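Let me give you the structure first, and then I'll get to my questions.
Missing here: one protein chain of the complex. Every other protein chain is in place.
So, subunit A:
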Amino acid sequence: MTTPPLLTLSGLTKAYPGVVANDDVSLTITPGEVHALLGENGAGKSTLVKMIYGLVKPDSGTMQMHGAAFHPNEPRAARAAGVGMVFQHFSLFDALSVAENIALGMEDAPKLGTLSKQIRDVSEAYGLPLSPDRIVGDLSAGERQRVEIIRCLLQDPKLLVMDEPTSVLTPQEVEILFKTLRKLSAEGTAILYISHKLEEIRSLCDSATILRLGKVVGHCTPSETSARDMAEMMVGSMLKTPLRTGKTQGDVLLDLQGLNAKSPSAFGMPLRDISVQVRAGEVLGIGGVAGNGQDELLAALSGENLSDPGMILFKGSDIGQLGPIARRSLGVLAAPEERLGHAAAPDMTLTENAMLTGAVREKLERRGMLNWPAATRFAERIIRKFDVRTPGPGNAARSLSGGNLQKFVIGREVMQRPEVLVVNQPTWGVDASAAASIRQALLDLADNGAAVIVISQDLDELMEISDRFAALNEGRLSEPRPAQGLSVDEIGLMMGGAHGMEVAHV
């Protein structure tokens, strides 16, 4: 490569009390290059990109942009130099529209009408369907991400940093995104792409830098390196693929008979005539594009939203009218997608969050009085069993990283020995080894005779662990089919084909 580099990092070091987040990290990105940054949670990827984006100041080392020294003091300076960033956690206001949210992030925003037109233009040019007038609170996670991406694209960046952008997208949506990114790359925009989905990186990225415990442990050309080799460089050891031991399926535990549910919010998705049976020992994988009824299905099964009589049967008896506590005591448990604010209360401690769903089955309460020491012990057991990295159960849920909190949330339900467990996006934004351990826990649960429903947008995950696969499309569930031997095309058709793309060409 003879092109002069766009961005050069040399010897960047950043230490926090007790931990060196980045230790002598160097890398080079040329214009138009798609550069992957690989590493487990806590490997220092976030700290590194935060230094590039001006959120964190390095202790030592230098950065150069177009050959000139580059020390962004704040994100504004980084943006002015042409760095755009799409964060893994969205910073959007639920009550405002897409256009208003984008205007808030801009230095000198044009009038809303003009901006809406720009948003439409960019979203069509790059095939990211998004209506500027919709209220963000009613958007799915996938759609929210498009808002963040378009927000960056409007600023015409020279370097686009993307933190795990595909974790909420379907194969078709990922293809759209990759087209967008390849188009940007062809136009000369460099992309720094953080992910742990190795196949994606192999198909998209020109080069990769692998971080482990804050240090660069290797560079490679992803298209010429196997996913397994990259994963092992990342983890520093052999990777365990989830495996199942037995394959005995028992009685029908959960029986949905024509489940209909009105949408709780104006822009949500109603559930339409969903019928499916899940047996003991079985994992049913449910795929589908975000916003096609996943949240509503979980709410109907967890008991947050009640259903009409005769629609949801557990071991033959009607539970559609029971609330979450009654369902839990029967053994029907759930873990929603949104970790912060839905599955867990962000400002409450892990002990309190263990109490949140564990009170009944773990006998943490007697006649309404709560047994806090027992809740602490329960939280400690989850932390130990699921390897949750935190100083202790007295820490607030929001102080944990996404992957660790996810391990805690899934662990909390798995530890309660459910008979039916419904999880939505169990490994969203979780690194490879943590995701593997969560999947293994779900498989072990099924092997021990539970019926497990995994709702996910990660098809690789669903193919890896499901016995049968079905897809949600506009609130309807397709006929479940054995997961083994399903082709990507067949899956795509079950999901309603190129669902997300239709809007873009209208």
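One rule holds for everything that comes next: a residue touches a chain if its C-beta (ideal position, glycine included) is under 8 Å from a C-beta of that chain, and two chains touch if they have at least 3 such contacts; residues count from 1.
The criterion applied here is as follows: contacts and distances are computed from a predicted model.
Within the choices "Hydrogenase 4 subunit F", "Nucleoside ABC transporter membrane protein", "Assimilatory nitrite reductase (NAD(P)H) small subunit" or "Branched-chain amino acid transport system permease protein", the name that UniProt assigns to the complex's undisplayed chain is "Nucleoside ABC transporter membrane protein".
When the omitted chain is restored, the residue from A:106, A:370 or A:493 that touches it is A:370.
Residue A:342 is the one among A:158, A:215, A:272 or A:342 that touches the chain not shown. Note that of A:217, A:396, A:463 or A:486, the residue touching the chain absent from this view is A:396.
Touching the missing chain, out of A:332, A:355 or A:414, is residue A:355.
Interface residues of subunit A with the unshown chain, by the touch rule above, are 16, 50, 55-57, 73-74, 302-304, 323-325, 328, 334, 336, 338, 341-348, 352, 355-357, 359, 365, 368-370, 372, 395-396, 398-399.
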